[in-house]
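A single structure is presented below for examination.
One protein chain is absent from this view; the other protein chains keep their places.
Chain nomenclature is as follows: A and B, assigned in order of appearance, with residue numbering initiated at 1 for each chain independently.
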Amino acid sequence: MTVPVDAGRRRIEELLEQHEGQVLRRWFEIAGAMSGGHVDRGGAAVPFGEIYQALRRSLGDSHDGSDLRGLLADLSRSRARQGFTPSETANVVFGLKEAVYEIAEADGSPEALRGFVWFSRIVDDHGLFTFETYAAARERIISDQAEQLLELSTPVVKLWEGIVAVPLIGTLDSARTQVVMEKLLQMLVETGSEHAVIDITGVPAVDTQVAQHLLKTVVAARLMGAECVISGIRPQIAHTIVTLGIEFGDIVTKASLADALAHALRQSGVEFVKGRGRRVTVRTEEN
Amino acid sequence: MDRVPVLKLGDLLIVSIQIDLQDQSVLALQEDLADKVVETGARGVIIDITAVEIVDSFIGRMLSTIASITRMLDAETIVVGMRPAVAITLVELGLSLGGVRTALNLEKGVALLNHLDGARAVTAR
């Protein structure tokens, strides 16, 4: 005996309409039992009615499930924030299957049972969708954190014997600037470098505190016997620094990292000689 | 009170501070150095503070004073080996060690003195 899928589908849709109250009630009970009896925990009330209606609309011929997906995504995200596990959230959705199975069984017709199989598959999809939403939300948190970590791991690189550079990229807050600057000063000692380039080409903006930290680093480096050059100051940042009235005094600033390197090389007695052809030779002056 | 030893190496005086500095020790060092510079005719003084964990305003001021005194006696003072944490703290404290020349380490301090000496010789010609 075969029952056409369409007939089963229609039967389930009818049942969902006729027994709405009963299904909703059972769903609420089942979902509560499945997620450890705290469906309403911490104000994470599940909008059973709304989801139910949206689900029924999505079964219709127009077949636009976007509002249902929206509701499920909201549910998943809000419950994720409140500390529910993804299975707890998915179980709420899966609970609907059991509630609907009860009415399909009570109905007893082959169409209803055939239709239930179809319905069950749809609910499974929605349940898995809440899982995906949960995972996506977590992934975003993890990638945000990874980015912050990356920002912290700003490297101090050696450009030349006696010249180190720290290329700063991204937003500088006071704490990060401090970490980077301490690392730079430490590198000066470890490598015995008398020249440092702080390149802020990749920094979109600085505030007073960050500018002060840069300034203090240059002064601290001087106390240690090293000279800093700041390169890559954007016009907006130059504007900010002047507007804020921060005195950069006799600190050397250069337009680009290349200019800063050339300056540092000159200071450390390295001479560039343009030879014949296109070759450039480098000669280090012995002291 | 511990006295900080002053070592003579050629025409340089070298002081390596290895103790937690007491105010009296710093004052004594100031006197000892002035005497030694005159006595030996040294042209340079290097104070190595690699082992010094803190420099407060008192010690900082003494370093400046020593530099001024020895300069008056025709010897340049170079403070070498200041730790990053010490440098950051001094800047925060508002102390700039005016008039004190610095170098990263003893070797670079000696090189700087030689360089300054060379410059002096050139100007003299």
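The working rule: a contact is a pair of C-beta atoms (placed from the backbone, for glycine too) under 8 Å apart; a residue touches a chain by one contact, two chains touch by 3 or more.
In this section, contacts and distances are computed from a predicted model.
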- [ ] Could you check which of "Sarcosine oxidase subunit beta", "Taurine import ATP-binding protein TauB", "Anti-sigma regulatory factor" or "Putative aliphatic sulfonates transport permease protein SsuC" matches the UniProt name for the chain that's left out?
- [x] "Anti-sigma regulatory factor"
- [ ] Just the residue numbers, please: which parts of chain B touch the chain that's not shown?
- [x] 20-24, 53-58, 60-61, 83-86, 88-89, 92-95
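Everything that follows uses one rule, which is that only the chains that are shown with their structure count from here on.
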- [ ] Provide the C-alpha centroid distance between chain A and chain B, rounded to the nearest whole angstrom.
- [x] 51
Open item on the list: Can you tell me which positions in chain B touch chain A when the two form their complex?
Closed with: 80, 82-85, 87-88, 90-92, 96-97, 101-105, 107-109, 111-112, 114-115
Task: chain A residues touching chain B - in the complex, by the definition given at the top - done: 181-182, 185-186, 188-189, 192-194, 216, 219-226, 287
